[in-house]
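Written out below as structure tokens is the structure these notes cover.
Omission of a single protein chain aside, the complex is shown with its protein chains in their original locations.
Let's look at chain A:
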Amino acid sequence: MKYVSLVLISHSYEIVSGLKKLLNQVQPDVSVAIAGGAEGDIGTNALDIKKAIESVYSEKGVVILFDLGSALINAEMAIEMLEKKENIIIADAPLVEGAYAAVVEAGCGSSIEEVVRASESAKELAKLND
């Protein structure tokens, strides 16, 4: 694959499902997979996350974004379970703005490091500026 892929994790399926729609409109070339909720309820599930990573795995890399703390534990477990663990990075970024920045950066053909940096800089973004 030519581009870095993204995996979005949320406690709510609807959050990541809506976010994926937005990202696909913004940048249709970048593969985005989601893992949201746990057995139809609120939560996260390491197996679902593992499957999501595998579904978009790219030699160029996979960047993972998550919403709230405990999703991180399952994301780390999911990576542990993978056979190919190279080039998978969990970004320390806000989910919506971080994913938006990441998809644009990835769509420029950037490296995984650049995509992670773009998504993490979303923390510094001032949303009100006039």
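A few points about this structure:
The working rule: a contact is a pair of C-beta atoms (placed from the backbone, for glycine too) under 8 Å apart; a residue touches a chain by one contact, two chains touch by 3 or more; residues count from 1.
FYI, contacts and distances are computed from a predicted model.
The subunit not displayed here is recorded in UniProt as "Phosphocarrier protein HPr", chosen from "Permease", "Oligopeptide transport system ATP-binding protein", "Phosphocarrier protein HPr" or "Iron-sulfur cluster assembly scaffold protein IscU".
Annotation: of A:Ser55, A:Asn87 or A:Ser121, A:Ser121 touches the absent chain (contact as defined above).
Considering the whole complex, the residue from A:Ala35, A:Val56, A:Ile79 or A:Val103 that touches the absent chain is A:Val103. Against the chain not shown here, chain A presents residues 22, 25-27, 97, 100-101, 103-105, 107-108, 118, 121-122, 124-126, 129-130.
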